[in-house]
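Partial view: only certain chains, each at its native spot in the assembly.
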Amino acid sequence: MTMRDQAFDQVAKNLGYSFDGEIKIGGNYVPCLREGNTFYVSGQIPRIGNEVVVTGKAGLEVSLQEAQKAAQICVMRALALLQRSLGSLDALTAVPRITVYVQSSADFTQQSEVADGASNVLFEILGEVGRHTRTSVGVYQLPKNATVELDMIATVASPLNP
Amino acid sequence: MTMRDQAFDQVAKNLGYSFDGEIKIGGNYVPCLREGNTFYVSGQIPRIGNEVVVTGKAGLEVSLQEAQKAAQICVMRALALLQRSLGSLDALTAVPRITVYVQSSADFTQQSEVADGASNVLFEILGEVGRHTRTSVGVYQLPKNATVELDMIATVASPLNP
């Protein structure tokens, strides 16, 4: 097991969740898709097995800390999907973009702080390769009343762009 | 006419709308743009000619079924734009990403089910090439009070990546 995959397991352990089971999605689409050397990962909500473990509006029903935890679970799901597609997180060469949607109360303006939950995980597991651009916004609702949804674009080395 | 273009016409007929006229947009931008072998399609709302045919908040003024129909119209507009740029939908090789924004009431959490309206159309018309990643979120408002807005990234074969 490589350093990155070990770091992934350590973050999962610290979170108190396992990402070994099926990464369930809720509709007629695919969880991730490779196009050339780019991987697109579908929007992830903080679902563990069948349960969405963080629901409701940040700033009202959900604290900043709980919302950050939701963001961590979302990004761990995205990484778990990439790990399964690639065999190991070692194949990743960059994470050009994440978008973080935070279900927010009317006056909750800490979407960036919520998204830092995910960003910190990327740096912790991938180091410099985890450098990413980010957009975080406050939305009105999310599927299954999730507090956070996160999607990702990641890249792997290719023969054309090694 | 190819199988995909025939399937497009059949879906249009079933929806009861024609996509033969101008695909109007509402601002100073372009409806789609090719960069290398990637096509970016601007956010589409369910507009037929000059009229946005599904407006208002899903879960309040708009039923799930009507919102799904809005998503279908959005994705048909995106495909119509690609068809015109390429001559035929046969040139498409992948649809790596769609993002589906659903104007939602405070407690409407079926954004995924709404987005399935669009996803099903992609599979029906493009078959395996219609496989896509997806992000669906619940927003507070959309241009012209549209119920759904959808954007897309699609790819075509290129000399470098045939």
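Think of it as A and B in the order they're written, each chain with its own count starting at 1.
Basically, a residue touches a chain if its C-beta (ideal position, glycine included) is under 8 Å from a C-beta of that chain, and two chains touch if they have at least 3 such contacts.
Quick caveat, the model's predicted, so the values are computed rather than measured.
Student: Of the identical chains, 2 are shown. What's the total across the complete complex as given in this file?
Tutor: The number of copies making up the whole complex is 3.
As a working rule, only the chains that are shown with their structure count from here on.
Student: Could you work out how far the Cα centre of chain A sits from that of chain B, in whole Å?
Tutor: About 25 Å, centre to centre.
Student: What part of chain B is in contact with chain A in the complex they form?
Tutor: 94, 96-99, 104-113, 115-116, 119-120, 123, 131-140, 153, 155, 160-161
Student: Where on chain A is chain B touching in the complex?
Tutor: 26-33, 35-36, 38, 40-43, 99, 101, 103, 139-145, 149, 151, 160
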